[in-house]
Structure formats: structure tokens, C-alpha cells
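With one protein chain held back, the other chains of the complex are shown just where they sit.
Moving on to subunit A:
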Amino acid sequence: MLHRYPKRVAIIMLVLTALVATFPLWGEAAFGNQANFMLEKLTFMLILALFAMSLDLLVGVLGLVSLGHALFFGLGAYTLALASPDFSPASMWWMLPLVMGISACVGLLIGVLVIRTKGIFFIMTTLAFGQMLYYFVSTSRFAGGTDGVFIMFRPSLAIGESTLLDLDNPYSFFYFCLGMLLIGYLFLRWLTRSYFGQVLDGIHDNEHRMQALGYATGGYKLIAFVISGVMAAIAGMLAAMQYGFANPAQLGWHTSGEVLMMLILGGMGTIFGPILGAFAYEILLYLYEHATTHWPILMGLTIIVAVLVLPRGIAGLIIAPPWQRKRIMNAEAHETENAPATASAQPVTQSKED
């Protein structure tokens, strides 16, 4: 899928990245004594962006709507919490492979079952498996039940005796998360443009045709499911590192719904969209929470309005601004005339504007 976006996409994303990366320089001036709190919020947004991006591989690229993605997020958090020693920090060099390994195994196990299903069945089964782990964790004693598990020490990143990056320092942790997000982004960008990504794109458009062409589509979908799960688990591990605990709420289906919301708010199928979506969602949440105690009403209404009027998200606005939309819509209407009715939820990448 050689989707080329207009230049302004790259410019906007680079400017935003530079703005975020230089936060430690201007944060103090902008927020005063709130700067540390804001840095923490910003770090969490980076983590959520990684989480939302991982879901984009399933929902946007492959067209499989998962309502159980929080399963992997929570799995990463709990792996870190349960595998960390009590009185000394764990080493990042084995913690990261451990989180990736466990989430890959769980992803394979669940993936084999859910990949057999499609559409609404996929939504319901992913939701059910997510809730299965949720109930398992919140009723089991070893995982601390509904209280969750506290993490006493953040893992350390060191070579031999010398510390490479002091993750306890909020600034270095911030850059660590930013680095992880960038790696994740570059990886997904490479993946979606590779041969593998093209096959996924083909499955999204017409799975039967891909099968007729001789592709074992199940295997491709399973691998994509596992990759997406592993990335979400890494995001979950980072979230647990930041706040120092793993909690059943991280596994619950409300988290899955929220991350879907970030995806749609940002614009699915674009890889960069979910990053914008995660930031937008968290900023809105912050504003609403400060405005009223009944903020879920505002959030719910925002979700409803976004679905009704902005189905392609912020990325859609950037790629095809309203003042250029007429031309694009015409081109699209022409294109989708012969397409099957199921193609109604094409990702924004379909807009022909090269």
C-alpha cells in the first residue's frame, strides 16, 4: 500500500514531534509549577499513542475491529508487576523480551481462536476474551485481585554497572517513551509498506480474492494479531512503569472502547492518525474532568458526535481538508461505485490525492 500523503502531513507531524520533544525546554515557561504534572500527562499520552497505534494495524489496516485490545495492554502491565523483584529494580534487557514473549504467546493462543471469526463475531469474541482475563485477574489472589499490584522499582536500563538511562528521572523516562513511540511508528510504517503489509491490505479489501490468489490469509491475520498485541503489551508495560501499579481497569473493556475511540478520533488506517487521536482524547478528557464531575456525559456526547460527523478523524481532516473535499469525494464516489457495500469503512488512505 503505497499511500502517499500530501506534504502537509509530514510537516505537521514533524512540527508536533519537535514541539513535544522540546517540552522540557518550554514546559516551565508555559505551565509554571504545573510543568512536572504536565510532563507526566504528556508521557502518558505518548504511551497511549503507542497503544492506539498498535490497534490501527488490526482495525485500520486489516479491517478487524477488536474490542478486547486492553487485554494486551493489561497483560504487559501485569507481566511487569508480577515479574519485578520486590527489593531491587529489574533489568530492562530481560523485562522487555519477557513482556514481548508472554504477550506473543497469549496473542497466538487467543489469535488462533478469534482469527477464525469475522466482523461482528470478531468484535464479540475479542471482547469476551478480554473480559475473561479481566475476571481472572480481578478474582485471583496472586495478582492482587481488584486492588492490582504495586511495582516498587522501575526497571533499569544499564550496561554492566553503568546506567544507560535513568528511568526514574521523569525527563529521561519521557524521552524513553518518546523513543519507543518513534520506533513503533517507524516499524509500523515499514510493515504496512512491505510485502506483508500489502497482503494485509489485500485481505482488508477482499479476503476471498486473496485466498483465490493462493494466500493463506489466516496465517497473515494471525501474525498481524500477534504483532499488534505485542506492541500493545509494550505500551501497557510503559504505563505500569509510569504509575507504578498494574490494575484490573487496565484490562477492562472500557479501556478497549477508549482506545478504539482514540483510533477513530485520530483517523484509522493511517498509522500517524492514532497518535493525534490519543493526544486529542487525553486533552479533551483533561478539560472535561476539570469542567464538571459529570464528565462522562461530555465524553459520551463527544464520541457520538465524532462518529456522526467526523468518521475519518483528525487525519482525515489533514489529508483532505473540507475546502478540498468536494473534489476528493467525487473521485471517491466514482471509485466506490463498483465496490461492494462492505467497503463503506475504508481507511482514509483511500483518498486519492497524490
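Please note the rule applied: contacts are C-beta pairs under 8 Å (C-beta built on N, C-alpha and C of every residue); 3 or more make two chains touch, one makes a residue touch a chain; residues count from 1.
Operating definition for what follows: contacts and distances are computed from a predicted model.
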**Message:** Out of "NADH-quinone oxidoreductase subunit J", "BlaI/MecI/CopY family transcriptional regulator", "Cell division ATP-binding protein FtsE" or "Branched-chain amino acid ABC transporter permease", which one is the UniProt protein name for the chain not included here?
**Reply:** "Branched-chain amino acid ABC transporter permease"
**Item:** Selected from A:Thr43, A:Gln131 or A:Gln242 as touching the chain missing from the view
**Value:** A:Gln131
**Request:** Looking beyond the chains shown, say which of A:Leu82, A:Ala216 or A:Ile297 touches the absent one.
**Result:** A:Ile297
**Request:** For the chain that's not shown, point to the residue among A:Val59, A:Met210 or A:Ala280 touching it.
**Result:** A:Val59
**Sites on subunit A contacted by the missing partner chain, in the whole complex** = 59, 65, 67, 113-114, 116-117, 119-121, 123-125, 127-129, 131-132, 135-136, 139, 253, 257, 260-261, 264, 268, 294, 296-297, 299-304, 306-308, 311, 341-342, 344-345
